[in-house]
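Only one protein chain is missing; all other protein chains are in place.
Naming follows writing order (A and B), and every chain is counted from residue 1.
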Amino acid sequence: MNEDLQQQLVKELVVESLEGLDTFDQEILAFEHGDETPDTWNNAFRIIHTIKGSSGCIGFPKVESVAHVGESLLSVLRDGHRPADSNIASSLLQYSDALREMMRSIEQTGNEGAADHADLVQNLQALQAGISGAAAPEKPTFGFFGDENTEANQPVTPPASAPQPGAVVKEAPKPSAADSAIRVDVGQIDRLMNLVGELVLARNQIVQATGHLGDPGLLTAVQRVNLITSELQESVMKTRMQPIGNVWSKFPRIIRDLCHELGKDVALVLEGNETELDRTIIEAIKDPMTHLIRNAIDHGIETPDARIAAGKPAQGRLVLRAFHEGGQVNIEISDDGKGIDAARVVEKALQRGLVSPEQAGRMSHREQLDLVFLPGLSTADIVTNVSGRGVGMDVVRTNIEKIGGNVNLDSEPGHGAVIRIKIPLTLAIIPALVVNCGDDRFAIPAASLVELVRIEGDQVARSLEHIHEAPVYRLRGDLLPLVDLAKELGITARRHVEDTLFLVVLQAEGRQFGLVVDNIQDTEEIVVKPLAREMKGLGVYAGATIMGDGKVALILDVVGLARRAALLEESSRHASRESAKQTCAAEGAEESRSLLLARVGRNRIAIPLSCIARLEEIPLSRIENAGHSEVIQYRGRIMSVVRLSAVLGIEGESFGSGAPDCERLMPLVVCALEKDNFGVIVDSIEDIVEEQIRIEAREGQRGILGSAIVRQKVTDLLDVRELARIAV
Amino acid sequence: MQFCTFYLGSDLFGVPVLQVQEVVRQHEITQVPLAPAVVRGLINLRGNIVSTVDMRRVLRMEPLADASGSINVITRVAGGLVSLLVDHIGDVIDAPEDRFEPVPSVLAGEIRQVISRVCKLPGNLLMILNPDRIVEFDRSKITAAE
Partner (left out) sequence: MAKTVITVDDSSAIRMMISFTLRTAGHEVIQAADGLDALNQLKTRGVDLVITDVHMPQMDGIELTRRLRGLPIHKSTPILLLTTESDPAMKAKGKEAGATGWLVKPFQQDQLLAVVAKVFAR
């Protein structure tokens, strides 16, 4: 046999055997969980039988003879001559490891390795002969050095004389799943992917270059190329996708072994096995996930005794969830163990000088827990003791960030922890919206796109507001924070269309914001090319692409952009809350405020805009009673409402629920004060103004701070604080 | 050792010829807002997106009045490729080992950062660049593109 062929055969043997051993493990685990089927032992037998046969043929006698011993035992089990038990299962799993070790050795060095696994072999033979008995197996699990006579150190005769349980049963070849699939070298698939990527670029260029030509024949042909390219792209991408279950399949075994080693009992729940990921992502997350699981079991989940003492069921739960959302793959690992105490993490970080006391003081709970990912802290004593052999949480984070994802941790002491991993589906080709800003073009991944808003002329002034200097836009009642792309990037905006504002409403980590751009172009499919390392650090670009005209365009990182602007966003929200607290409570002198003007009966009322969360309309009939208050069901919760007309003792349209027109829609001003929302019902809304007003305090009027002249009319300024008290 | 050489003004610089993939004329460049000032932008090199570093900016030289003739020297570095934007190309020079010297201390700081050594040629001093050093952008050095 020539060398090349030999090499290929060996490679094939190794791959096939390792896959078989994984399936073998699953069968044994199924038995251990009481889930075995009539086929379980049959399958297990066949796998070992195949390994024996192929390794024998290719020239690995050691593997062959070790496989032979297992095969014999499995044959006995398969025929039902001996019932299996947990001892046998454990031994078989160890056996699987031994075979795996040999295969790895073959893979790396070309030969079967020095270990002869004599003790294992002997154990299996003993099991087969039915000698295995009590809870403590007789296999030599310990020994003393220098004691050549102990059982453990005695050389074992080769198993050539193992009793043959009869001829190997020849099975009718069943058409297995293996027949309808072929093995393709991964490099080939990658090459295909690149070619398709280039094809998409070329197609884009053709589409652009021929767009204006009128030739119908040409146009039809271009359309066909278009369609075919898209389909081809999808098909090739599919070949690289694998279900995450492929990675997860190894975990039951790992967990079982860990539990045995550490004396714990953990049930593993897997949700979303079928969630598909690109190959490269799967490769990259294998190790981080394994580490996180080991961590959860080693440090998170307590021993059965400790759990019972803590009032928890003896068996711990480890849940792995995978699902697609927002163009990303989400993986969650949660356990119901003892959790992580943020205070202790901070303590350790302070001790190691990784963070200063001032910094620590300013951190939120999330940020404190996040310290766990710092190098230098991760392999240290976070929960109870030194963990992990060299692989720490910082390495986990680095590996995940390398593929463009992120990972964070949430935990409550006593209630376990949740680790959330998000990875973009970086299939190289995505639909994106092209926008202009200044002299440049940018692409925004369509996955983050919520909607497009075009604001014209005077509408701009009306719907654009400022809450403590941060611009917001009122979009159907919701306040949308705005990010000016030109400002963020430090470039000069070039408004393409006079008097018009273009807003791209984007979604980042569950929050929406509006991106102000100069102009909006089309959506197209683009090939995502990675940026140089240095650029990645800027945080606002997810990559770059080559447009139809051959020029490079940058792809915006929506989350990065939001974060960057969030320095404003966060502080503006904080500031707006602060100012809300002040405005709502204060009687000011001359101050410029944003006010909502409303009518109740004949009175004009003003409510500080900063206290207002939303404007709604509801029919009076929706008002229900709860105790002494009036409430409505609002967005799944029960919210108190106040009829201003009732509070102020004014006859208004909203006065009394017996009003003739109960179905008539009345404006509801949803006010937010600190944590609780409550609703204020007025007769009508007049306007939103920004005015400098002078309040004259008025005593004795419940719910009113004072009066002022707003737009030449006497207006009562609402005491939102007091109203809140009345409402709740 | 052979070097691909180029000029910035009248100063001569070189990069090991094995590290240079190709030399191309000016390409349409896309600027990268927020990138360090030395990064002129990105170019499309047959489907590859390559960053272009303006060597004049690296060496704190005055920009050219007319830079349309500048050349891109496409160089291999640790992370992939980078394009060095230079005034014009010189010859491929075979520099004898015995003519190499350590970087003279009289050279300004910016130059010293990116030069690994110099070679005394008859009539000129050839400064050997270390391209990897050029692309080491520190977060702290990130300023808006000028």
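The working rule: a contact is a pair of C-beta atoms (placed from the backbone, for glycine too) under 8 Å apart; a residue touches a chain by one contact, two chains touch by 3 or more.
The model shown is predicted, which means the values in this text are computed figures rather than measured ones.
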item: Which displayed chains the unshown chain touches; value: A
item: Absent-chain contact - pick from A:Gly80, A:Gly143 or A:Pro313; value: A:Gly143
item: Touch criterion as defined above, residue of A:Val15, A:Leu262, A:Ala310 or A:Val714 at the omitted chain; value: A:Leu262
item: Contact set of chain A toward the excluded chain (per top definition); value: 114-115, 119, 135-136, 140-146, 257, 260-264, 298, 303, 379, 384-387, 389-390
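Assume only the chains that are shown with their structure count from here on.
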item: Geometric centre distance via CA averages, chain B-chain A, whole Å; value: 42
item: Complex contacts: residues of chain A adjacent to chain B; value: 198, 201, 439-440, 489-491, 529, 531-535, 537-538, 540-541, 544, 546, 550-554
item: Touching residues on chain B, where the partner in the complex is chain A; value: 28, 30-36, 39, 41-44, 47-49, 51, 79-80, 82, 135, 137, 139, 142, 144
